[in-house]
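For this depiction, one protein chain was excluded, whereas all remaining protein chains were kept in their positions.
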Amino acid sequence: MFKRYLLAPGPTPVPPEVLLSMAMPIIHHRSPDFLPVLDSAKKGLQWLFQTKNDVLILASTGTGGMVGSVNNFFNAGDKVLVVNGGKFGERWTKICQAYGLKDIEGLGKVIRNYPDTLFIVDAISALVAQDIRTDEWGIDILVGGSQKGLMLPPGLAFVSVSEKAWKKNETSKMPKFYFNFKKERENLAKNQTNFTSAVTLIIGLNEAIKLLQKEGLENVFKRHARLADATRGAVRALGLGLYSKESPSNSVTAIEMPAGIDGQEVYKTLREKYGITGAGGQDRAKGKIYRLAHLGYADTFDVITGIAALEMTLKGMGANIELGKGVAKAQELLMK
Amino acid sequence: MFKRYLLAPGPTPVPPEVLLSMAMPIIHHRSPDFLPVLDSAKKGLQWLFQTKNDVLILASTGTGGMVGSVNNFFNAGDKVLVVNGGKFGERWTKICQAYGLKDIEGLGKVIRNYPDTLFIVDAISALVAQDIRTDEWGIDILVGGSQKGLMLPPGLAFVSVSEKAWKKNETSKMPKFYFNFKKERENLAKNQTNFTSAVTLIIGLNEAIKLLQKEGLENVFKRHARLADATRGAVRALGLGLYSKESPSNSVTAIEMPAGIDGQEVYKTLREKYGITGAGGQDRAKGKIYRLAHLGYADTFDVITGIAALEMTLKGMGANIELGKGVAKAQELLMK
Amino acid sequence: MFKRYLLAPGPTPVPPEVLLSMAMPIIHHRSPDFLPVLDSAKKGLQWLFQTKNDVLILASTGTGGMVGSVNNFFNAGDKVLVVNGGKFGERWTKICQAYGLKDIEGLGKVIRNYPDTLFIVDAISALVAQDIRTDEWGIDILVGGSQKGLMLPPGLAFVSVSEKAWKKNETSKMPKFYFNFKKERENLAKNQTNFTSAVTLIIGLNEAIKLLQKEGLENVFKRHARLADATRGAVRALGLGLYSKESPSNSVTAIEMPAGIDGQEVYKTLREKYGITGAGGQDRAKGKIYRLAHLGYADTFDVITGIAALEMTLKGMGANIELGKGVAKAQELLMK
Partner (left out) sequence: MFKRYLLAPGPTPVPPEVLLSMAMPIIHHRSPDFLPVLDSAKKGLQWLFQTKNDVLILASTGTGGMVGSVNNFFNAGDKVLVVNGGKFGERWTKICQAYGLKDIEGLGKVIRNYPDTLFIVDAISALVAQDIRTDEWGIDILVGGSQKGLMLPPGLAFVSVSEKAWKKNETSKMPKFYFNFKKERENLAKNQTNFTSAVTLIIGLNEAIKLLQKEGLENVFKRHARLADATRGAVRALGLGLYSKESPSNSVTAIEMPAGIDGQEVYKTLREKYGITGAGGQDRAKGKIYRLAHLGYADTFDVITGIAALEMTLKGMGANIELGKGVAKAQELLMK
């Protein structure tokens, strides 16, 4: 009876309502049964993305949504400005390179007023945790995935596409077949997808959106901010550093490990001794950090559990940690 | 996304493996499909009860097992010695009264050597949490229920019956029909129950026993002792009293509320503000205590969650509580 | 991939909606979560029973409801008139005998106007399949169970009790504890049950009633009549006899086996070769009949499947059966 807790930044835990909605007998994606399902998913995503744009639903991971965005709106030789925000920012760069786009690494937003320039945002990790106002902010392409804040298993990508982007799509000559957004758009208008719909995941999507709508979008963002804030407060109270000092994410907290403590060992001990699956660092952060997510189906005692387990693990590994100190800070912040 | 935690002494949380095993298409209790299911349940219960006696499986709550024990082994006018161990000890007394048995309230065990005397133990709350050695200790009747340590929904009672008790059954003239143990025994030998079997619950029972067997009976008891010990340690560290001072249960910890704090309000706040459903006190303990269970499908972070939430609740109600102090003690004890 | 079909008169197949509703995390029967659940079950049962009377919900099989009805409304020595309608009618007789009631076997309805006489109906098998108007017909006690027309697993009994019956309950001196209807009534008024509620089954009950309400009570009865009629038509078309000639049930069709064909072998072959679990005959009908149910979660192609499989089985056993003939008649009747 060794209980397991998933506190990683994706896949995140799936609520039982969503898991069970996907255990109903399957329905056919080209039958009238499915039309209201897709119609509801379409509208639910527009609500979540805060947009009137079409939100395409693709049977792929979030990366597929990113690949498709490159395939459908560019031509070889186009210049691309990538704001590199961590691991997945790097992936954008690699995708662009794979399809022959010239990269200019840098910082800053792609400006709205340039008629030929698209503002593309990878919201795979931030969606649901962060208030992203697609239309208000003039985001042309917003890419999301199922297995993060949306509390679903992996297997769906979502891409919202502005009218400005659809214009640019007309001139894109890159070869494309699986990620053909124009055909997806035509199908979406008929409450279909271009290829076989990932029926069960879309049914789960509706259930997940229903849960988010019941809570209210503003409350969803507040909850994530509250959990992230408590986690960061607890980390600081323990004398540990935050890896992302200036604009830490509300999805996941990257915690710097004390000197002499290997983050990979922390990951392993938390899993094997305490049943907690968080995440270690990647690439150059490997071994230096440990990441606790507070994303999607997460609440007060997920934070308490994560912090308490981290305290026990670090103390057990010989770090100078006072048990309960981080928890106390989290409790104080979560009581508000 | 307000998460709920069930930390009450029954029903207790049901593991997903068990919940899903009961969601398979139903099978017929008089068909060959069901014979191996009941056979497995029968043997699994003997393992859990540590007995070679028959363990009857009744479609009722645990109370039905108690009622049946009175109906099947006594006659009106018989003298009964009841060791009153709390709420359910009182229920025994009431059952005996209802069926016209003369009560002698007192303390102490019914001695094994008296040929006409049966040693009956109500293990509804203790089963799984406590090492109860039916055969070794000479227990004639042991009564258990599904919704406590066995991690199942309510609806099944279990009664192990010794040969000595079966002898006494022959002379019992009390009217009985639904709880006719002799007929249950005859049916059990054929891997059936006397009336329609509660098929899905028995399938869930097999799954629950499989989980306990994988853990090992000794480890199951150790886990419960460890969780109970950590809970009691945390309670003391917070300066709160334990309601049962001398032999506290490994199933549930009854915590005395500080002066001026109403246990019913604590119950209510824990539920409404923190999503924790523990239990208040009953009868004369009402309002004076709050009960946190660590029973069945329970592990380290259920204790942490329960204690952290209790700290936050009591502090929020104005009690003199230092946040994290109980948690720290629980962490220390649970790290061992 | 040998598919199984349950066409027995109880347990009957449970719809996936109901199975999955019972796979959600369990809730506590004494917590505010459960009050609306029981309230809804209470009202749903009144709708189904066509009554304003209380309908008690007991954690037992249907037989428990029958036993309780005897325990709560009679005294030893009372005279009882039993209309023996098959196997379960016999069970009433045995229950009455067990509790010392004098039996008078006979036929006819207990008349409404006798002030001291209760009209008790065992509707365990008929409920949902047959229009039973509790209040209109002046039924004092109506007993139902979960695993028949209600499409639930076994483990719940339902008993509706009229005001006239509650009067009689005041004078009943039979010992009772588990089936204490007065206490159940007091608890029901508070949306509780006297002992631990069979929480998951009651949640499933609400889901099952929701399905029936969506269909509409009249349509439910019509559907059962239509399926029963098609089954009987098919049986006659095959030249087989109906065991119950005058008032065959809409729940199940008992089919007389051709000369030289053993009904028990038919049962066995249908199960092992075709995956169909119907029911054989009981007691003196054993071997002479085979029973196909069309009860609860049943529709057109359950009848077709049952008849087609029976044809194949009988022909395979050497009976003079023309394949497809019964099916054709069923199709004709079901097309209407």
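For clarity, chains are labelled A, B and C in written order, and residue numbers in each chain start from 1.
Just so we're on the same page, a contact is a pair of C-beta atoms (placed from the backbone, for glycine too) under 8 Å apart; a residue touches a chain by one contact, two chains touch by 3 or more.
What you are looking at is a predicted structure, and each value in this text was computed from that prediction instead of being measured.
S.K.: Touching the hidden chain in the complete assembly: which of A:Ile27, A:Leu211 or A:Leu242 does that?
M.R.: A:Ile27
S.K.: Among C:Leu211, C:Ala225 or C:Ala285, which residue is in contact with the omitted chain in the full complex?
M.R.: Of the listed residues, the one touching the omitted chain is C:Leu211.
S.K.: Contacts of chain B with the missing chain: which residues?
M.R.: The list for chain B reads 16-17, 20, 23-25.
S.K.: Quickly run down the residues of chain C that touch the omitted chain.
M.R.: Chain C touches the chain not shown through residues 1-3, 5, 15, 23, 211-212, 215, 220, 223, 274-275, 297-302, 304-305, 308-309, 311-312, 315-316, 322-325, 327-329, 331-332, 334-335.
S.K.: Applying the definition given at the start, please give the residues of chain A touching the unseen chain.
M.R.: Against the missing chain, chain A presents residues 4, 6, 8, 10-14, 19-20, 22-33, 59-64, 67, 94-95, 98-100, 145, 147, 153-155, 174-179, 195-201, 271, 277, 279.
Quick note on the criterion: only the chains that are shown with their structure count from here on.
S.K.: Using CA atoms for the superposition, what rotation angle relates chain A to chain C, in steps of 5 degrees?
M.R.: That rotation is 180 degrees, given to the nearest 5.
S.K.: I want to confirm something about chain A and chain B. Since they are copies of the same sequence, is their interface symmetric in residue numbering (over half shared, so same) or not (under half, so different)?
M.R.: same
S.K.: Quick check: how many Å separate the C-alpha centres of chain B and chain C?
M.R.: 32
S.K.: In whole angstrom, how far does the Cα centroid of chain A sit from the Cα centroid of chain B?
M.R.: 43
S.K.: Among the residues of chain B, pick out those that touch two or more other chains and give their numbers.
M.R.: Residues 23 of chain B each touch two or more of the other chains.
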